[in-house]
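What follows is a structure written as structure tokens; I'll ask about it next.
One protein chain omitted, others in place.
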Amino acid sequence: MLKKNIVAMGLIFMLVTSLAGCGGKDKNTKTSDSSNDSIKQEMSDEDAETLYQQAIKEGGKLNVYSISSRMPKAAESFMEKYPEIKVEVYDLKQNEVLEKISREYKADIHTCDVAHLKDEDGSVWNEYVKNNILKIYYPKDICENIDSSYLETGMPLYTEMYFWYYNTEVYDKAPIDSWWDLTREEWRGKLITRNPQDDSTYMALFTNLWLASDELEASYKEEFGEDLVLSKGCKNAAEEFMYRFCNNDLIYAASSDEICEAVGTKGQDSAPIGLAASSKMRKVESDGYVMNTIENIKPFIGNLQINYLYTVDKSEHESAAKLFVRWLMGEKDGKGKGFEPFNTLGGWALRKDVETLEGNTPLTDINYVRYKADEVYNAYVNVEDFWISLQK
Amino acid sequence: MIENQQRSYSKSKRIKNILKDVFTNPYNIIVFISLVFLTYLIIVPLISMITSTFQVAQGELRRIPGSQVGDFTLYYWQRLLASEFSMSTLYKPLLNSLLIGVCVSVFSITLGSGLAWFMVRTDLPFKKFFSFAVIIPYMIPSWCKSMAWLTVFRNERVGGSAGFLSGIGINTPDWLAYGPFAIICVLTVHYYAYSYLLTSSALRSINSELEEMGEIQGAGKATILRKITLPLVMPAILSSVILTFSKSIGTFGVPAFLGMKINYYTISTMLYSNIKQQNTSLGFAISIILITIAAMTVYINQKIIGTRKSYETIGGKGGRSTPLRLGKWRGLFTALITAFIGLAVIMPIAILFLETFLKKTGDYSLSNFTLHYWIGASDPAIAEGEAGVLRNARFWTNVKNTMILVVVTSVIATIIGQILGYISSRGRKKVSGKLIEQLVFIPYLIPSIAFSAIYLSMFSTRHGIVPALYGSMALMVVVSVVKHIPFASRAGTSNMIQIGTELEEAANIEGASFMKRMLKVVLPLSKGGFISGLMLIFISIMKELDLIILIITPKLATLPYMAFQYSNNNNNQMSDVVAVIMFSIVLVIYLITNKVSGADISSSM
């Protein structure tokens, strides 16, 4: 009887492994080893009217997968301007958008025309754009107004950042000014963040610190006046920082909203400080939170969280998609209504000809690091593994 | 003459007759169809899940230099089982899960079967109310209970508004607010309904003469309970162990809500986190481990039950039941059960309900009460301008979606369940019956989230005659149907067992064809059980979130998803409003069905 079972299990194993071995080699995918052949930025100079006429010919429809609940507002104004095109917006989560697009792409279904995504860990660039599933549409007249460094891996709609927030009732000024402050005993049990394991945005932020380990080491010396001594298992200053930070009794929240609620609720005696999306500054007004962002941290605040727009390969409504991208970007002069829903507190336009909203610290005054899609993408797994290894 | 016939034995005739019998026997045909159906919807997904854990995925090209997407690899298993990450990604969460699983099973079975005994066997007063009240937790989604838990026990560690107890000056310790203790409490209150339903129907089928005989022999009440009643309901209790244990190690909502904040992972939250991070292969590998554990419990359980299983049919004829007099203990037990119902059943609902009227949570002053979250127009000062739930344009669409999903799914699942129940009850001694009985249990063991992930990939492409269902209600229905087949066929089996085979044989002798027997005999007799089974599934699907979260699209959003979305955007009160509405729908439908048809969900367990 036992023998029979073993034989059966062996057979199943063989079946599975052979299936695994021969099945599913996807011809559409390229390995990221060939990452050096970066996508050429081809500027397009079709004007809006031509695109509109073509879009009508293509059926007058458009499907948008977006990670923002503000996208429907932009779609509404778009449909006012271009009434012949019906826009359908799917408001989803980042991983859901990607999951949907890749599954549909494999199934040869081409529902999505425009995708609105973030790419802080470089995976969209490396796994989707380089494999030609997502495409970047660069309208020439608009791109002329954007710093070319933002254009490298996508069409940037706007950017956010992740800030440390503090409660303005409990603290009269920013209580920290260096990442190393977060490793101090006084913040034990008073730091609230998402668990980086559950949210790649946070892991990407640590990856950026990891890539700038030297700067982090320098700022340690600046902060404590002595050289950093690495603990066992830590290979550089960033890992040492993560090790100490992680062991400072972190509180994990489920979302940026929850973090801001914990930090910003009125009437607390002792409130934690929390790392959350810059867009949550809106909560000060809408929910009456008493909180502020900490905008000066050494060596830098973090990375830009650029929201990119992509068109999708084999899209059936290519012209409408291009027209919609233009609309979201504020059209030729940057004054179109499409951008309005995204021009909010905690969000920065990357067009030089669109002014930063009042209340936002100008981007030029913020000490952030540039987004390096390939480096972050490749370092990401090391940081992730290191973080997981810290979980005892 | 006879001698001659006997010798004219022909092999070809034999083969012809056997084939004719196999292919014209309607029983074989439904078995065949069921097997194809179950293989396609259960075995294929399982195998493709296993297969994908041996293939390199795009994201892992970084980690496995020189590999190509789709290459054979042991990377995922090696990482999971034997690497420096195994401890934190597998073994520790696994231990946590086992601890939770064991504790929840022990507590909810003690609680559930204890309550069942009181309701069925004793002269407890207000039984009608009590026995209705104790199944209410089955109607509330578990995340509602975790929200209620936090509303009470939330402490200042996390900051923000304080919980109810902190609000009145009692600071709750961390271990009470979050982590294993909280998870076990909430899950126990959530899952005891299973053992309650199972045990009470088993108890009801025991002839009380068996107990009275014990009394005549001079045994005390405690001895009777221990030596007679308990062994008789043991099979029911053991099968609720499987249900509770595999559910509580597979569930995601509660441990995520109450555990992840303090970095307390269970295997199911680890799985969820991996799938959310698009580490799908690793997530699948974790699910396979989860399935293996659950399958092992089933196996051990079957070994334990073994021959005892036959008890289940003995009491079938039921008979008289004289309630046991509790005597002087009556008052005490009534008080205890009332207190339990107050704390575990009414309070969570009351808190939920109350919260929907609070402008700001945690502030119970009169000026803070508002109807905004129900019917308020958009006000930029509240909840970022979200209008009240009933004014939300999507609300009625979501209600419609939910009702379509729930009604279609529960009807289909129940019909399939009855058919499968027919096969396994009529084929108890046959390979077909046993095989189907084993097969239908598999979906129960696959965690919802993994289940929907695999369905997502299976049905995103056209497979032969099956079109790509992704993004359609059909896929949600298929997933929900398959996931609920274990329950549905359980209900079907217990329904079909009640219909004696002789009733069918009598019709067979009268010359009724299979279809005729089904239509004229089996179907009319199974009506009651059908409706009870339908209710059981109905309630369960109504709450379903984990299962459909990956395959839902905005146009197809359901109420639980709406509640989840609100809660994601930190609109807790609106999330509560949706939860209250969901609960009310379930309650009203249950009460109406109960009145009209006398359906009793416990008879389906």
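Brief remarks follow.
In this document, chain identifiers A and B correspond to the written order of the chains, with residue numbering beginning at 1 in each.
Operating definition for what follows: a residue touches a chain if its C-beta (ideal position, glycine included) is under 8 Å from a C-beta of that chain, and two chains touch if they have at least 3 such contacts.
Heads up, the rule we're going with is that contacts and distances are computed from a predicted model.
The listed options are "Cytochrome bd-I ubiquinol oxidase subunit CydA", "Fe-S cluster assembly protein SufB", "ABC transporter ATP-binding protein" or "Lipoprotein", and the UniProt record of the chain not shown names that protein "ABC transporter ATP-binding protein".
Shown chains touched by the undisplayed chain in the intact complex: B. Among the residues B:T334, B:S472 or B:N508, only B:N508 touches the chain that is left out of the figure.
The hidden chain makes contact, of the residues B:L35, B:L525 or B:I585, with B:L525. For chain B, the residues in touch with the chain missing from this view are 1-2, 5-6, 9-10, 13-15, 17-18, 21, 429, 500, 502-503, 505-512, 516, 520-521, 524-525.
We adopt the following convention: only the chains that are shown with their structure count from here on.
The distance from the centre of chain A to the centre of chain B, with each centre set as the mean of the Cα atoms, comes to 36 Å. The residues of chain B lying in touch with chain A in their complex are 47, 50-55, 58-59, 61-63, 65-73, 84-85, 87-89, 92, 156-161, 256-257, 260-263, 273, 276-278, 380-385, 456-457, 460-462, 468, 470-471, 550, 553-554, 568-570. Only residues 15-17, 19-21, 23-26, 29, 31-33, 69, 89-92, 95-96, 98-100, 103-104, 106-109, 111, 123, 127, 131, 189, 192, 195, 197-198, 200, 250-255, 257-258, 261-263, 265, 268-272, 274, 282-283, 285-288, 377-378, 380-381, 385, 388-389, 391-392 of chain A touch chain B when the two sit together in their complex.
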